[in-house]
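Here the complex is missing a single protein chain, while all its other protein chains stay put.
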Amino acid sequence: MSSKNPFSHLDGLGEAHMVDVSEKPVTRRVAEASCRVQLSAETLVRLSNLPKGDAFAVARLAGIQAAKRTGEWIPLAHPLTLDQVEVDLAPVADGVEVKSRVTVTARTGAEMEAMVACSATALALYDMVKSLERGVVITDLHLDSKSGGRSGDYRRPG
Amino acid sequence: MSSKNPFSHLDGLGEAHMVDVSEKPVTRRVAEASCRVQLSAETLVRLSNLPKGDAFAVARLAGIQAAKRTGEWIPLAHPLTLDQVEVDLAPVADGVEVKSRVTVTARTGAEMEAMVACSATALALYDMVKSLERGVVITDLHLDSKSGGRSGDYRRPG
Amino acid sequence: MSSKNPFSHLDGLGEAHMVDVSEKPVTRRVAEASCRVQLSAETLVRLSNLPKGDAFAVARLAGIQAAKRTGEWIPLAHPLTLDQVEVDLAPVADGVEVKSRVTVTARTGAEMEAMVACSATALALYDMVKSLERGVVITDLHLDSKSGGRSGDYRRPG
Amino acid sequence: MSSKNPFSHLDGLGEAHMVDVSEKPVTRRVAEASCRVQLSAETLVRLSNLPKGDAFAVARLAGIQAAKRTGEWIPLAHPLTLDQVEVDLAPVADGVEVKSRVTVTARTGAEMEAMVACSATALALYDMVKSLERGVVITDLHLDSKSGGRSGDYRRPG
Amino acid sequence: MSSKNPFSHLDGLGEAHMVDVSEKPVTRRVAEASCRVQLSAETLVRLSNLPKGDAFAVARLAGIQAAKRTGEWIPLAHPLTLDQVEVDLAPVADGVEVKSRVTVTARTGAEMEAMVACSATALALYDMVKSLERGVVITDLHLDSKSGGRSGDYRRPG
Partner (left out) sequence: MSSKNPFSHLDGLGEAHMVDVSEKPVTRRVAEASCRVQLSAETLVRLSNLPKGDAFAVARLAGIQAAKRTGEWIPLAHPLTLDQVEVDLAPVADGVEVKSRVTVTARTGAEMEAMVACSATALALYDMVKSLERGVVITDLHLDSKSGGRSGDYRRPG
């Protein structure tokens, strides 16, 4: 473990600061994240039996809108004018998988935006099913990949 | 599985709507939620070695502030004037546990506010450690309890 | 025309102020508004031929969300914690009719919230069709009715 | 009617998405919109008899401020850092005409910002006269022109 | 100096928390604050020579709007649905005096809202004169009085 302070937002004392990105190049950056909303079989069946698919549309929209305002949720995040936010929801064996992909042309990446998009999507879906199943668990929220920017590309192992 | 539509926000067609709470009584309501931010031993040690504890202060503040604005992140949630938001972070074996407790005197409960508080706290903590450990997982976000309101009290089993 | 100043937000000089509502009773108040988005037959057919109905879901959500934050868009409006916002879109001969209904238990009514809901719904619908039909007209936005509150009920004539 | 999907925000299924603008060039773009607030002769006279002109100043400011935050009103709109928002109000025979002009240097145009500016201006003006004339109609909101950007210039016919 | 912790937002360790107000009574509360924007004689003359008074109208509106959203500026402040915000600007010998008065019916007072109103008003006025006089000083921002609530009334000495 090297002695250099590895936290970009925390100085050597532990004080929190915003990073200065003014010397970084403007590049196209993409970040992807995902999480899972664990739902019972009954909830999944009931959702899929509804004639209209507003539940997924509302959840997807919540993710897109929250991502655009990440700088308001996350105190030290830079405000970014995003090029695109994509959110997808897909039923899986034990619930719904949420995936996000955020593109930005900027001096800093959109990792937090991708994480916020998944988080808000999952929370909005929970909001719509909680009257039926209060004990829903949102789990495994993580960054899947990022590309662009000086710190190099990242792809989650496995 | 009864045939009655069990979703409060979705009508029989699946169209999403806001619930009318104007006929519900104003009562004191409390909701508690929690999640876990999985961190490597190295990240935990480095965080705890910092002389000042801003990382946890920033994360706690992010949770409090996001909870107050839940109606903006969650499309069908009612705006609420919260009486209190408490957020606690505690180091555990494999990371940091986040707990929230939200109190409101209103016609509807603060479950979503408690979930949002945990979520934003965890995301802000991730933001501060991601330069050291990009692959952090935020997991097991769920409601622990709620009390007050017509639908009765709830305590998560187990 | 009486000489008394009839504007609640403008004093005798014409200076704009927020009304003091602290002496008004808290009552249940409902306001309804509507407007029309004029669309060509082609746009209407194409919209109705899409397998999923996200366009209307997105527009309805935009209206609900904007209504909750009316106090931010309208400088002298009071912030209100709404009990419900309902928005409906219905195809009509020359486009789409938008109707809103807002319920609040407060010291002041929700007329502005109902107007804002219609306006944001119509604008979001325009956003989704403008690549096909840029010249869409949003027209006839008005208050249909209000009830509750000291100034009495109102129903639009005709 | 060609079979190609003409909606930029709606895919072939009708699912709503944000457009990816990252490959578009950054250019200077201008959009203009207008609408009309129909007022009775009495309201117009009373407004013009006030010694100070705060009513128009407040309405103009509401339009400028809302335009800057269009990405919050309109779910699929990109956040933009506007170069300028101009809003003008002018008394006409049957009320007040509202015109907006928005300039941005970006990968996407400011049509929605121009429409939102007019809409918020008109709504704020309604807010200030509604105690005198509740039945005001906001009408004929449309885009007048846009320039800059790959899809070419547009000028409303007639 | 007693050993009891006197900070309502800071616990004995110095950790910051939101106060729980759910047990406090709902009462009508009023808070007043003021500050001064020091301007040169030239700036004051030029401002007063303008035919229209938008500068003061814009500044007053900035104060009203910011006060309504105090819970977003001030991390540990409760969101409040204000009954009224009054802001007045008056030319004085060395600049402009700003006074605010905020009324709320709630479980906690509006001191922060009154302070925020003055602050935003002064900042918006500075924004409008800074091209002429960059070195403007905003000074003497303080609470003048508060009434209502369990902690008793307060009036600034002198």
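The chains carry the letters A, B, C, D and E, assigned in the order they are written, with residues numbered from 1 in each.
Methods note: contacts are C-beta pairs under 8 Å (C-beta built on N, C-alpha and C of every residue); 3 or more make two chains touch, one makes a residue touch a chain.
Nothing here was measured: the structure is a model prediction, and the numbers come from that model.
Chemist: Specify the shown partners of the omitted chain in the complete complex.
Modeler: Visible chains that the missing one touches: A, B, D, E.
Chemist: Hey, which of B:16, B:35 or B:61 is the one touching the hidden chain?
Modeler: Only one listed residue reaches the unshown chain, and that is B:61.
Chemist: Where does chain D touch the missing chain, residue by residue?
Modeler: On the side of chain D, residues 28, 57, 60-61, 64-65, 68-69, 80-86, 103-105 touch the unshown chain.
Chemist: Going by the touch rule given at the top, which residues of chain B touch the chain that is not shown?
Modeler: Per the touch rule, chain B residues meeting the hidden chain are 52-54, 57-58, 61, 65.
Chemist: Under the stated touch rule, tell me which residues of chain A contact the chain that is not displayed.
Modeler: Residues in contact with the chain left out: 15-22, 71-72, 75-76, 78-81, 106-107.
The rule is short, and it goes like this: only the chains that are shown with their structure count from here on.
Chemist: Roughly how far apart in rotation are chain A and chain E when fitted on CA atoms, stated in degrees to the nearest 5?
Modeler: 180
Chemist: Need the CA-centroid distance for the pair chain B / chain D, whole Å please.
Modeler: The computed centroid separation for chain B versus chain D comes out at 36 Å.
Chemist: Determine the centre-to-centre distance between chain B and chain C, using the mean Cα coordinates as centres, and give it in whole Å.
Modeler: 31
Chemist: Provide the list of chain E residues touching at least two other chains, using ranges where the numbers run on.
Modeler: Where chain E meets two or more other chains at a single residue, that happens at 57, 61, 65, 80-81.
Chemist: If each chain is a dot and touching chains are joined, what shape do you get: line, ring, star, complete or other?
Modeler: other
Chemist: Going by the touch definition at the top, which pairs of chains touch each other?
Modeler: By the stated definition, chains touch in these pairs: A-B, A-C, A-D, B-C, B-E, C-D, C-E, D-E.
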